[in-house]
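Here the complex is missing one protein chain, while the rest keep their positions.
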Amino acid sequence: MIKTAVLGATGFVGQRFVQLLETHPWFEVTLLGASERSAGKPYAEACHWLLDSPMPDALKDLPVVECSPEKIRDVDLVFSALPGNLAGPLEAKLAQKGLKIVSKASAHRMEDDVPLIVPEVNPGHLALIGVQQERRGWAGFISTDPNCSTVPLAMALKPLMKYDVQRVHVATLQGLSGAGYPGVASLDALGNVVPFIAGEEEKVQTECVKLLGTLNGDSIQTAGIEVSASCNRVPVVEGHMENVFVEFQSEVSVNQIKKDWATFDHMHHPKLPSAQKPIQYLEQENRPQHRLDVMAGNGMTTTIGRLREDGPRRVKFTLLSHNTIRGAAGNGILHAELLKHKGLV
Amino acid sequence: MIKTAVLGATGFVGQRFVQLLETHPWFEVTLLGASERSAGKPYAEACHWLLDSPMPDALKDLPVVECSPEKIRDVDLVFSALPGNLAGPLEAKLAQKGLKIVSKASAHRMEDDVPLIVPEVNPGHLALIGVQQERRGWAGFISTDPNCSTVPLAMALKPLMKYDVQRVHVATLQGLSGAGYPGVASLDALGNVVPFIAGEEEKVQTECVKLLGTLNGDSIQTAGIEVSASCNRVPVVEGHMENVFVEFQSEVSVNQIKKDWATFDHMHHPKLPSAQKPIQYLEQENRPQHRLDVMAGNGMTTTIGRLREDGPRRVKFTLLSHNTIRGAAGNGILHAELLKHKGLV
Amino acid sequence: MIKTAVLGATGFVGQRFVQLLETHPWFEVTLLGASERSAGKPYAEACHWLLDSPMPDALKDLPVVECSPEKIRDVDLVFSALPGNLAGPLEAKLAQKGLKIVSKASAHRMEDDVPLIVPEVNPGHLALIGVQQERRGWAGFISTDPNCSTVPLAMALKPLMKYDVQRVHVATLQGLSGAGYPGVASLDALGNVVPFIAGEEEKVQTECVKLLGTLNGDSIQTAGIEVSASCNRVPVVEGHMENVFVEFQSEVSVNQIKKDWATFDHMHHPKLPSAQKPIQYLEQENRPQHRLDVMAGNGMTTTIGRLREDGPRRVKFTLLSHNTIRGAAGNGILHAELLKHKGLV
Partner (left out) sequence: MIKTAVLGATGFVGQRFVQLLETHPWFEVTLLGASERSAGKPYAEACHWLLDSPMPDALKDLPVVECSPEKIRDVDLVFSALPGNLAGPLEAKLAQKGLKIVSKASAHRMEDDVPLIVPEVNPGHLALIGVQQERRGWAGFISTDPNCSTVPLAMALKPLMKYDVQRVHVATLQGLSGAGYPGVASLDALGNVVPFIAGEEEKVQTECVKLLGTLNGDSIQTAGIEVSASCNRVPVVEGHMENVFVEFQSEVSVNQIKKDWATFDHMHHPKLPSAQKPIQYLEQENRPQHRLDVMAGNGMTTTIGRLREDGPRRVKFTLLSHNTIRGAAGNGILHAELLKHKGLV
């Protein structure tokens, strides 16, 4: 078993890591990192558990460790669910010391030599790890996960890139868990929509073109597509829905796109423990729906529906993805499994 | 006072007409039409009242009348909130008999000689009434209101037409009241989004170009813009939000558009009883919101926010409108006030 | 494997039976019964699936059978989730023909020779089955499950009966799934509470005293306690919460009651497949909560919290139970497992 740390373990995404790793065949959580305020307390006391399955018994008494460069040690793998501002310097110091970090934090995502990975979309981008280690002289490395609303959009678009995607308009309807805890106040959530999420649109727009870009020697050449997002918080606990309008340069066929999605998976290698069918397409006219579809493939499958032509060389469709599993902890774990498969962890 | 009938008076939109007309200075409700099943019962008994202000006392004991051509009489004005399938033949017979009908039903909206009106957007289209009466030999007429999600979109786009709008992508987040009662099942609504509303996208797409079209002799020349909609039902009671992406042929300026919206109103005449500022723009980055803004201008004002450039000759913004007031009964009443002002009622 | 029918298989509770039986070690669903309208259609087509895990593949193509005495055959066990009015005559005919029926329907619950069972509470009441068969001359039998809000109340009260419970006041906060589909209209559910559920209070009050009664020869002597309920529908999908006030004739101790609950289980025999810890008590002051606790013990465990003294010989507490698992399909399956264990199926 690979000794594993979860940083930001008391937050909502940190809890998802802990939950999903409870019975993992390769990774064993041996260190839980959180803020100085929680340090020293048993996890059960430090953490206001928010998930609907109980906290793993094995971790209830594990003392939480402060997220400092000195205290995070004796592990082979680190999952970071730290807030962006803390993650930046800490992750760099840990990687320098030799730790191998899969980070959900936004701090390093857009750096040239840092991979930004959805395993089924761009596994080849992991080659940047070597570049990073050489360039920075690090024994360890940082490899990052995208923002939660970027992940499924990149999954849906990747198989369509061969039709020369030109422009993408996406309006998101995002679940409340994406804001963490306490996050959105209930008076702002109940029977209401907030049509703004700080920094979200920029993340979708910039991360998507990196994810869909091509590895060119030592760097990623970003995809030549324009992505424009409009992001909304809706009164749903888990799940991000996206209404997507795509304009292509080539002719497209709705039937062919469905086939492309059905067979999509660029992660060519034996099945990894957390791997699921990346995309399922539902033919019913009123799907996907959060309540029915968010747990498809244990929360790892992106569900798409309502694909329709929208004039020449245009289509529109709706997708749904679990934001704290596929959009966060689940993607990170699959990402780490791929690293192990490649011998990088 | 003008004697007024409300048809479909026991439905949600019918109730809004009854509520908004309670203290109207010109129109007095003297006839409440509903299905045969309700006929003869006092309104208080026939109607499962759903609004948060009480049913008007004056109408509680008024017996409901069956919506048949024979029974709907002795009124000068008819507001129709009938279901589309019933509305078609009945409204035609009533108009033939001489009744003046402002209809929220979709049945006649797209007919060449039937006006489709948002008073501040296309008051000149009322000239079709003369065409209709002459062509059909009717003593009365039918003039229609658009679909609830079309109304605010047309309001927001009208002042932008001078910049040669080419294409509009709109993703809607629509309140539950738009589906009437019982309408959407709570198991489909609570903590969920349904990304489909039967017929809605087609209505937005076709009605918008008629509304924004120009009167050309005896007919409307539809606007030469492409509108593509993706419609969603969200767990909110009242209010339709729309994320709008617009592509222009001309250069546009965000500041100029805000000025255009601030001064927008094509209904040039003395103030009508239900008239309010048509559009308000909010500068806060997280507005509009259903809970805070849906009642702006007594539910008659469309609130817009988040206008931003989206590449050359493109903008995106978010709007919110009250679907059963501005999108239904309120628009119908303002529409009738305009008819009276023009001497048509 | 025991061939098993689910009647009312397209309803919400029927779907729970189908879901929970998918991988059951003893019971195999071989017949799905529904209304005449659905008869002949494959289950996937006849059923508007409402659960968040997918419909079992093995049943998607199984043609649904009409719920008539002739068509329900070739099975050894029947789970009935029929509406009360249909269940009465049909279940009687099927039992007469020799079928063994575990029914969630209310039709026969209060009949003298029909067991009303929560396995951990009153397994001994199954002795009524022999009485029933002899008295009615039936080859099969009907054994019933209580109403969904009665089940956890009876579980919580059973271990307290030794303190001579005199009077119980219970105010319920019940989830929407209890009303089936389409059930409660979303306009009545969202941001609202409906303080009335037809027939519910009477069921809680009468069923509870039968469940907690004692077998006395051929009949149940009802418990000598007064139960008074006030039932509310709250905007929550799954889970019934109950605020319970109990008055005793004997002295009670809060600590002793917690011990009584911790060790409670009158189903004395080897572990059955669906058996879980019947009651868990949480010490946190703000528990139980629907979102966190409803799935405790796979939805079979009743969670209790906030036990406090309320004057001499009085306590109050709050409980939570999954209404379509413990309160319906889950209780029925455990009930059937107990029947099999006793050789009655």
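Order as written gives the chain letters A, B and C; numbering starts at 1 within each chain.
The rule is short, and it goes like this: a contact is a pair of C-beta atoms (placed from the backbone, for glycine too) under 8 Å apart; a residue touches a chain by one contact, two chains touch by 3 or more.
Since the structure is predicted, the reported quantities are computational estimates derived from the model, not experimental observations.
Peer 1: May I ask which residue of A:T4, A:Q19, A:S149 or A:S177 touches the chain that does not appear here?
Peer 2: Selected residue, touching the omitted chain: A:S177.
Peer 1: Can you work out which residue in C:P235, C:G297 or C:G332 touches the chain that's missing from view?
Peer 2: Checking each option in C:P235, C:G297 or C:G332, the one touching the absent chain turns out to be C:P235.
Peer 1: Can you list, in ascending order, the chain A residues touching the missing chain?
Peer 2: The list for chain A reads 12, 50, 176-177, 181-191, 235-237.
Peer 1: Which parts of chain C are in contact with the chain that was left out?
Peer 2: Contacting residues on chain C, toward the hidden partner: 169, 171, 173, 187-188, 190-196, 226, 228, 230, 232, 234-237, 241, 243, 245, 285-292, 305-306, 310-311, 314, 316, 318.
Peer 1: So which bits of chain B touch the chain we can't see?
Peer 2: Considering the whole complex, chain B reaches the absent chain at 49-54, 190-191, 237, 291-292, 294-296.
The rule is simple: only the chains that are shown with their structure count from here on.
Peer 1: With centres defined from CA atoms, tell me which chain sits nearest the overall protein centre.
Peer 2: Checking distances from each chain centre to the full centroid gives A.
Peer 1: What whole-Å value do you get for the distance between chain A and chain B if each is reduced to the mean of its CA atoms?
Peer 2: 42
Peer 1: Could you say which residues in chain B touch two or more other chains, in rising order?
Peer 2: 187-188, 190-191, 235-237, in rising order.
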